[in-house]
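Every protein chain but one is kept in place in this view of the complex.
Each chain gets a letter, A, B and C, in the order it is written, and its residues are counted from 1.
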């Protein structure tokens, strides 16, 4: 009891909690869930964009995309490492992903259908992710906060690259390219603003997470911030956001936007999005196909250790 | 001894030998080898052309190609059936193919690299095959001769289709298409004239096969006939055959042609052609992948029979 | 590609593309079948669907002066209107899963048979004529796919497990075959053809009967998430088209 109060006091004082510090089991559990989910999202998130590496339209774009997807894998790596400081192994977390117990960001259950999707994911999806993640750089758990600082720096870079690639197509491209960009925006806009999660009134866990300094802003707050920022960027691009209800609200000093299709949101979260089954099956297959490699690496390391001991 | 003489007399009289007739073991063995090799060639021969079905440039060409490759499978079917009349099962023959014991035509160890290869295979490879096969329609073994009549009819059709597709490209196509046709002819010409086998002086088995009425013309005779026929067709097409020594010999009333690279011929026959390993591996994999299907079909048939008996 | 994209054209393109893309998929078995006879049967199936697609594409393009190859080889992915079911690869990662092939062909043949039957009464005489020829083919395909479903469902323990797994993979995609929308409603209105939703009951009854006889368990339905019919496909179609259209695009202006 006293320990909990002391713990809460440290958080309230803005101190970082470190791996060796005492923490309430529920805090630990919440963090493992959140960090591993974030790590899984990076790993599964490699697949939709990875789908276009072989078909990137220029060598420069291919290099940028390959480096970006690689960065996502890197984010996965240091997020798993951050979660491991809380006492859960990477294999345990992967088991939870592969068995369907752990979640990953629902956005990756949509398919990438054209090259413009790659740019739009950079602009909108990474943009929304950054809005969600920047506050986590001040998260109360030190290892997570430090991982997020690195993640956010790279994500902003990706977001600018994505936006720039769209700008090139919209400003110097052919009509077919412009149509491709608009089509991609039409498909990704609503899923992107769903990335902030349900309305505050429907959001579980939020209050406790706020108190623990794991969450710093409400879903609706961040969503509004994202919409406000994006509307201007869309104008510069010269594309139309697919929401007829989008308009400036002078009183609120914010952009109003239309009703989100929460049925779709929950359907995709629940497993019935266009790609849920395939994404998971792809990860599971990669894992299973790689089993003999992991086994051999382990066997080799063991042999090698024995030889060293024997020597 | 007397039986052998009587057998030879029947052949000399131009009679057909049928499955139930007595025949010398060596005659049977030679036929099984030759017919199964021919059947294997049809099956393996589906692969190089099959490589272009997904990429055929028009729906009409796709339909023609698909039908053609299907015909080859059909030829395989009735050739296996003809060989089975000699007491060897299809599974035994396939085992021999998959283990590398049985051969198939070496021409299929070359890759199909452009769409024009499909037309050139029709024109040159099927053309050479027909030269080899037409005499077999009068082969002494009835079931084989009858199978060959059907095979030859379809092969001539394929040959005309192949030639026609080249003609369209050469007469109405773009420069890039014409270059593609010439390139394909450059690659397939020499392998095609190697299809008639080694020079008569080097050819094993030939004499006995001639006496048995399994072979009716010598390799060099057929090769010359093929070259003579093809030179004119090449002129109509407007392509150059890649042999600087090709010229009309007034005295022989035939076309002279350059030295064949027998080293290459024997290398490919011996297993070191560009595609030998892959062709065989592909067939073996299809067979292995299909094992559960064949087992299930058998299990189902057995169950079904038992149910009928029980009823 | 100046296609007017009238509702009638879109209705027919959905069918034409279903046949075309399924043909492209089934042709991938050519030379790789588990049994030579089956290799031939799948090529035959691919040929029939290719023929159906050609007839419909030719008909659809006529008013806009577009031929079958312009429609097949020069449309972009978003302009293909087949339901996603038809574009799925046979196996997830390059493999060919014969169980999936058989079950998709069963689902497709059941659906095509019902559809052609109704299209016999199309107000478009050309469509009715195409349906008449195609119906005979699809009935044969249905028989063939039914036979194999029974054999493999009620074969060995392994074949049953493979069939059930393939069925689970396939099932989320069948919903799209029966969604109602404006294109569909317009076709019913003009008597061009039936709304696809109206085929659903009969399709389910037939599928349940065959799958039941094959000792397979029909999976639970899930909400349909697929919208190939309005040009929003899976990630697989783009790869398929990259191959299918490559020559026409690499050799522009060619005569083939």
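By definition in this document, contacts are C-beta pairs under 8 Å (C-beta built on N, C-alpha and C of every residue); 3 or more make two chains touch, one makes a residue touch a chain.
Keep in mind that this is a model prediction, so the values were computed, not measured.
Q: Going by the stated contact criterion, tell me the shown chains that border the hidden chain.
A: So, spelled out: the chain left out of view touches A, B, C.
Q: Please pick, from A:53, A:229, A:246 or A:260, the residue that touches the omitted chain in the full complex.
A: Of the candidates A:53, A:229, A:246 or A:260, A:53 is in touch with the missing chain.
Q: Can you tell me which of C:4, C:63 or C:95 touches the chain that was removed from the display?
A: Looking across C:4, C:63 or C:95, the contact with the absent chain belongs to C:95.
Q: For the chain not shown, which residue from A:169, A:195 or A:214 touches it across the whole complex?
A: The one listed residue touching the chain not shown is A:169.
Q: Out of B:30, B:85, B:112 or B:133, which touches the unshown chain?
A: Counting the whole complex, the residue in contact with the absent chain is B:112.
Q: Where does chain B touch the missing chain, residue by residue?
A: Counting over the whole complex, chain B touches the hidden chain at residues 48, 51, 55, 111-114, 176, 183, 187, 267-268, 271-275, 277-278, 281-282, 285.
Q: Just the residue numbers, please: which parts of chain C touch the chain that's not shown?
A: Those residues of chain C that touch the unshown chain are 76, 91, 93-96, 239, 241-243, 245-246, 249-250, 252.
Q: With the missing chain put back, which residues of chain A would touch it? List them for me.
A: Residues of chain A in contact with the hidden chain: 43, 46-47, 50, 53-63, 66-67, 69-70, 73-74, 76-77, 80, 115, 165, 168-169, 172-174, 176-177, 180, 282, 285-287, 289-297, 299-301, 303.
One rule holds for everything that comes next: only the chains that are shown with their structure count from here on.
Q: Determine which two chains are connected by the greatest number of contacting C-beta pairs.
A: Most contacting pair of chains: B-C.
Q: I'd like to verify one number: the distance from the centre of chain A to the centre of chain C, where each centre is the average of its C-alpha atoms, in whole angstrom.
A: 36
Q: Would you kindly tell me how far, in whole Å, the mean C-alpha position of chain B lies from that of chain A?
A: The computed centroid separation for chain A versus chain B comes out at 57 Å.
Q: Which residue numbers or ranges of chain B touch two or more of the other chains?
A: Not one residue of chain B touches more than one other chain, so the list is empty.
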